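Heads up, one of the protein chains got dropped from this complex, but the rest are sitting where they should.
Showing chain A:
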Amino acid sequence: MEHGSSIEINTEWDIVAARQLGRNEAKETGFGTVDQARITTAISELARNIYLYAGKGVIKIEPVRAGQRAGLIITASDEGPGITDLQKVMEDGFTTSGGLGAGMPGVKRLMDDFRVETEVGIGTTITATKWLH
């Protein structure tokens, strides 16, 4: 299987690098323009959350194949403060930074599978997968 790539998020420009990589991987996997935009936007949201709330972290992008299906897994991990109330965070409009609060619920809708593992004081890992239909 092809090996994925990862990008460290430290500055705002790393967010741009991460989504550029995501767009290329999505193209290569065979996603159309709409899904490419969805995947790129999801990466942008997750990478920015890392930058804003954890300071630094890593975005990993890897192609997957499960049986007949092919897809792309995005993993965003950080060792930041973690999320206290995950249920709230997944509601539209919840923000602690004066943002739109649409990132987390938005990513969940943009992607097919979405999983959050988080522990206060330890960090957060978000895994989101898009399948090729």
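Throughout what follows, a contact is a pair of C-beta atoms (placed from the backbone, for glycine too) under 8 Å apart; a residue touches a chain by one contact, two chains touch by 3 or more; residues count from 1.
Following the convention adopted for this analysis, contacts and distances are computed from a predicted model.
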item: Among "RsbT co-antagonist protein RsbR", "Mycofactocin", "Pyruvate dehydrogenase E1 component subunit beta" or "ABC-2 type transport system permease protein", the UniProt name of the subunit that does not appear here; value: "RsbT co-antagonist protein RsbR"
item: Positions on chain A contacted by the hidden chain, ascending; value: 12-13, 16, 19, 33-34, 36-38, 40-41, 44-45, 48, 92, 99-100, 102-103, 105-106, 109-110
